[in-house]
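Here the structure is laid out as structure tokens; the discussion comes afterwards.
Apart from one protein chain that is not included, each protein chain of the complex appears where it belongs.
As written, the chain order gives the labels A, B and C, with residue 1 at the start of each chain.
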Amino acid sequence: MQTLGGILTQALHLALMLVLAPLVPGLVRWLKARMQGRRGASPLQPLRDMRKLLRKRPVLAENASAVSEVAPYVAVVATLVALAQVPSFSHGMLLAPLGDLLLVAGLLALARVALALAGLDVGTQFGGMGAAREMSFAAFAEPTLLVAVLTFAILAGTTNLDAVAATFRDGQLGLRVSLALAGLSLLAVALAENARMPVDSPGTHLELTMVHEAMLLESSGRHLALWEFQAALKLELWLALLAAMFLPFGAAPGGAGPLAWALGLLAWLVKMAGLMLALAVFENAIAKMRVFRVPEFLGAALLLALLAAALLFVSTGLA
Amino acid sequence: MLTALSLALAALLLLGAAAVPLARRPAGARFVHAGCLGACVVLAVLAFWALLASGGGPVLALPFGPPWGRALLALDGLSAWFLLLLGVTGGIASLYAMAHPAAQPGAVPPFPLLLAGMALAVVAADVFTLLFGFEVMSLASWALVAADHSRAETRRAARLYLMMAVLSAACLVPAFGLLVGHAGGFSFAALRAAPPAGWLATGVLVLLLLGAGSKAGLAPLNAWLPRAYPVAPAHVTALLSGATANVAVYVLARLLLDLCGPAQPLWWGVPLLVLGAGSAVLGALRANLEGDIKVVLACSSIENIGLITIGLGLALAFRGADLGPLAALAAGAALLHTLNHGVFKTLLFLAAGSVERMAGSRVLDRLGGLIHAMPATAACALVGIGAAAALPPLSGFASEWLLLQALLAGWRTGDVTFQVLAAAGTALAAMAAALAAAAMVRLFGLVFLGRPRTPRGAGAREVGRLERWALVIPAVLTLLLGLLPGPMLALAQPALATLLGRAAAVPAQGFALLGGSGEAVAWYLPLALLAVLLAAGLLVALVVRARSPLETRRGPTWDGGFIRPPDYLPFGDPLTQPSAAGLAQPLHRMLGAALYAARETVDMPRPGETRAARHRATLADPAHDWLVLPAGRLRGAVASWLERMRDFTVRRCLSFGFGTLVVLLALLAWLEAR
Amino acid sequence: MPLPWLVVFFPWFGALVLVALPRLRLAAAVNLGVSAVSLLLALLLLGTPHGEQGWTRVDALNQPLVLLSAIIGLTTSIYSYGQLDAKGFDHLRLRAYHGAYQLFMGAQALALLSDNMGVMWVAIEIATMASVTMVAVHGTPAATAAAWKFFILCGVGIALALFGTVILYMAAQPLVGHGDGGLSWAALRLVAARCDAGLLNLAFVFLLVGYGTKVGLVPLHFWLPDAEAEGPVSISAVLSGLLLNAAMVAVLRAKTIVAANPLAIPPGPFLMALGLASVLLAGFALWRRRDARRLFAWSSIQHMGLAAFAFGLGGVGGNLAGLLHLLGHSLAKSAVFFGVGLATRLKDSQKIADIGGLATSHPALGWSLVVAIAAVAGMPPFALFASEFLLLTETAARFWWLALPLGLGLFIAVTAKVNVMQQLCLGDATPDAAPGPAGAVPGRLAFGTTLGPIWVHLVLALVLGAALPAGGAALLAQAAEMLR
Partner (left out) sequence: MTFGQLPYDIAHLLGGAMLLLSFVLLYQRRVQAVINAFAMQGGVLALAAAWQGAMQGAPELYLTALIAFVAKAVLIPLALRAIVRRMNLHRSVETALGIGASMMVGVAVVALAILVVLPITAGARAIAREDLALALSVVLLGMLMMITRRNAISQVVGLMSLENGLVLAAVGVAGMPLVVELSTAALVLVVFVVAGVFVFQIRERFDSVDTAALEKHRAEGTWEAQRADGAWEAQPAEGTWEAQRADGGREAQPAEGGRDAQRPEAAWNAQRAEGRPEVPRHGGLP
């Protein structure tokens, strides 16, 4: 029963993620437009773009190597596998034992490296610029993520994603300053990882400052579609991660029945919607910062995370 | 078993002697390297056997030794683990050397000696034999670094290298002396029987960190490393980075964890943790800023050695806090990473050697696009790059996962200071990993991707068969080590037992790695992960294939709107490609300025001027400028001052004798008066 | 005639013959033969039981040293046989040289073997005068200057040593009574415990300053660099290889006598102080040398300082380290001098700047020199590595605060030698000197008679450091036991 439930939930989870992925950026874009008083494109626009791109014939540069062709698949698969471990509406999914925050970080790094290599493959200066910046930002984002993970690990005793989420859902931890700080730092990381507003402007293609788009200039057709899909998956993954960590209520415990799943699904959708709204508000409120201030932004986040851990050490007499 | 081991050692020594006449002819050199390969295989098999037999063999007293005793050999778990590493890396390096023997005749004879020295240092069972092997290793590797001594750069690097080796010996011997004086014997058994305590232990710790740390390449005494590694032949560099540095790690582990006894306090781990974290970040950062393949790889070695040291420090601290399982976790991470790093770094250095030979340069700004000319090399290098960048499911990720698990468990020691340090260490280790990934992407992108940057690079060819094997084998090993970390750790159990006592439990179960401790543990199941990845990949591939049937077409690069390069630029317009300095620039500004006093000067021509713009990026190693140079200057000043004595006339020399006599007499009178 | 006397008198007899011989080659060959025979005698000496024979004694301390001096004597004469056609040797000089050489060999064998402090003093004096003759044999102004300095300083030293000997007897006189036995080392050692401590202290000070001058301890070292740099190469080899050892043995004999008296001020610290001063000063001075042979002369000072420090440290470990160091240093240093000597002939200059890239121009010589210098610098697998390891561990174990300056001195000295090794042997070769003023260009013979001895010495140093037969180890241990 347990395993069957695990398999079922896992399958449902995957399907849900795959379906919802293209909607997430579309919804955020739409919400932003609404707030700016524009009508904005339909939330389904990204889905349409991808379908169209898939149908187009992909063109590769003459000197493009196999890297350009393989990288998008690698990135998508890595992100997908990472996403498959983030509990959405239920715990105790099939891959729960595999799910591990460090592994998620590793898979994201794999996707990032694939993207950067693809950007470098043809040897154009924009691709190089984007790759260099992407990897450099990661040098600040990853420690922040890890220190935030440290906070969870201290509270939950493990880095297993499912276990951490379950611990938080049971909620005997209560509200903690350190959790709030860790949450803030994780938000900053999420923005940087997804090339969102203060770090990068997802809407525009302003060549000189963009990071993520710069690496895709040479890709087209299904490759571009895969890249777009990967970006969407990543955004979804981060939102889901934040939801699972900081809004753990509602998710169905492992081995629960379909009813609990439905409730959990509802709760999850609400959470995601809330997060997307928050993201849209934030992106409207704040302006893009200069590239070389990003380290300061992420450095501040890192300090916040460290502060959270330190607070945890001193506040609760651990060990 | 030990007899066979000593026979292999003797064979290596004979090979070194025989190499002097043999090295002149390529066939002879090939024979020598083949012999090295055989010996390395023997060593690896013996080590493997010893590990399966759970180590702890008897002590063999050689019939000869220093005048006051006999040399002792033993093959316990720790020795076997490092001997295994040595055998693997040495074998691969020898195989690669067989591929093109006529490279440098001067580099043939010391090679077997280097192997022998390392093996001796690893299997020694008394401090004299240990240091003997250690110094033979240093001397042989000096000879290898200096093999091409016609270039001043090489000579400078070789001199610095040997001087640092002398320094490490000058620090290690007093450390041994403190231990020996306390225990009253040179053998490991005697030292184990009487572990030091108090200031004595502190002195030993400091001296060991200076001696073995500088040899391993820990900051701040690692200025020699990025200079010495690049100038040696490729297979030598591979061995230096893959094995020699790890022998120093072995010395650290052996003395700090094993010989100094389990009763050391918690703070013993702190200096290792700090030094390791610092080295990791500094090395990884510098790997992003350098412009020479081998230097980049050497700096990444610094980073990995730093990570290993973090593991050792954590093991010490956990043991000091009576957290046995966590100590096993940290030590296991260190051991596993030692092996993984040894293999993939060997692979990368060998690939760098192939690139240098086939494309004619080590300088990143002269290479590019080699993935088309050298696909096999590129594929193997990509595996190594992935491992070095700690990407799942490759070997680097497995050991760094363990290491991060150990760091994340650092708070369990209960000591707030250490908790904060461990948190900072977590951040630094993660940053080092990310920086390493950036460096590796930059390396692969500049060397193998993009377009050639010089005609010579455009004329590169794929390497020969033998050489290709020498690249494929470590690549396959890297994959296997990444997929089977659990069994490898189970194999390392004897080593852990040597370090932490019989009770040490391996942080692995079946094919999985176990992180954390207590009720909730985190799992890392590389095989399952691979399965999931493949399944997902299949799924995605099928879906995409179904939805987008059209074949890809080749077209001109859009290239940000630049026009096609003219025909007289056969390999494209170099100006429109990112350069090493360009890819380095973000980190150069973000971190380099702070940590490496990195400066960049740009001089842009006025609009309408025809002269080219100039961009110059420099960085200085603070350790070298603030430690080595002042020491050298001080030495010079004292020497110049003392040199005044040279011009003394006979009379003044005599007056010195008279003065000595008078002083001694006065001293005598004073002493007797009292 | 007991064997020890034979060991002494046979070379002297040879000296007489050599002074008489007119023909160059023949003289050199005879010199060779005499050295070979005395090596044979020294080997026989190993078999003789320990004990006194009249003025001489055979014990564990001097047996290895006598053998060593015989070996080095032979190799040196082989080397000089190959260098006959070098410049600066006419008949007269060569006669003087050969005669003085054998005289010196006999004298310093006597200095090692003598049981009587007075006889030992006379022997060392004879050795000094013989070596002065050899230093001055070229007759160049520099050689004259060096010889004069050598002679004045060592003459004063020897005089002081005689004074010390007299005081030593004065201390023992009430106990041993009249007669030749009064200066016997054995007898003195027996009664030392009951002698007057004050006199013993005084005696030791004079003996230390006197013989210490010949050992070359700072600040009594000034004669050594010039003497070893300006004379013929072979004299440098035997000076640093043998004379210094003999003087050191003299100091040790005095030390053992004084140390046997509980009331006397322990002599060890004096030796340690002078030794440490030598190590440090030489370590720094090595960095400022521009003349290859002076550099290695300074390294002799440094190594003698190490040995003195070891003996001052005392104990079985310290003494063993000191003995090993004496033996290993003699072997390695004379090997280096052979190599440097040939290089000096090739380049017709002994400036380091003029000798460069030997490994490029003359690979065999260059790499041999690399290994030899590595041996002198205390790299494994040679004897100096073992002795320095033992010394440093002993120091750290017993006086950890002394391990700091000692380690520093060692580090500075070894790095300096590494530096010079690379300058001499690696890199682009400097041009060889044109034949003519430099004498004939060295041929196969010269190379053979250089590389052969070098490698003989190196192999011996290796055996000594890493694979000493049980018998030898036992002998050394016995000597170390005897000296404490």
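Heads up, the rule we're going with is that a contact is a pair of C-beta atoms (placed from the backbone, for glycine too) under 8 Å apart; a residue touches a chain by one contact, two chains touch by 3 or more.
These numbers were taken from a predicted model, which means no experiment stands behind them.
For the options C:136, C:257, C:331 or C:451, the residue in contact with the chain missing from this view is C:136. Considering the full assembly, C:177 is the residue among C:22, C:49 or C:177 that touches the omitted chain.
For the options B:25, B:192, B:461 or B:646, the residue in contact with the chain missing from this view is B:646. Of B:14, B:193, B:263 or B:662, it is B:662 that touches the chain left out of the display. Touching residues on subunit C toward the chain that is not drawn are 116, 118-119, 121-122, 125, 129, 132, 136, 140-142, 144-145, 147-149, 151-152, 155-156, 158-160, 162-163, 165-167, 169-171, 173-175, 177-183, 195-199, 202, 226, 229-230, 287-291, 294, 350-353, 356, 419-420, 422-423, 427. Residues of subunit B that touch the chain left out of view are 152-153, 155-156, 159-160, 226, 230, 289-292, 295, 361-366, 574-583, 585, 589, 598, 602, 604, 612-621, 624-625, 628-629, 631-633, 635-636, 640, 643-644, 646-647, 649-652, 654-655, 657-658, 661-662, 665-666, 668-669, 672-673.
Methods note: only the chains that are shown with their structure count from here on.
Looking at B-C and A-B, the interface holding more C-beta pairs in contact is that of A-B. The chain with its Cα centroid farthest from the Cα centroid of subunit C is A. Averaged C-alpha coordinates put the centre of subunit A at 77 Å from the centre of subunit C. One simple way to say how far apart two chains are is to compare their mean CA positions; for subunit B and subunit C this gives 43 Å.
Averaged Cα coordinates give subunit A a centre that lies 35 Å from the centre of subunit B.
Interface of subunit A with subunit B (complex): residues 51, 54-67, 69, 73-74, 76-78, 80-81, 84, 95, 97-98, 100, 102-103, 106-107, 109-110, 112-113, 116-117, 120-129, 131-133, 135-136, 138-147, 149-150, 153-154, 156-160, 163, 207, 217-218, 221-222, 225-226, 291-292, 295, 302, 305-306, 309-310, 312-314, 318-319.
The touching residues of subunit B, when paired with subunit C in their complex, are 64-68, 127-128, 131-132, 135-136, 139, 146, 149-150, 152, 155, 158-159, 162-163, 166-167, 170-171, 173-178, 180-182, 203, 635-636, 638-640, 642-643, 645, 648, 650, 653-654, 656-657, 659-661, 664-665, 668, 671-672. Contact residues of subunit C toward subunit B in the complex are 148-149, 152-153, 156-157, 160, 198, 201-202, 205-206, 208-209, 213, 219-220, 222-223, 265, 270, 281, 284-285, 287-288, 317, 320, 324, 359-360, 374, 379-381, 385-386, 388-390, 392-398, 400, 403, 407-408, 410-412, 414-415, 418-419, 422, 426-428, 464-468, 472-473, 476-477.
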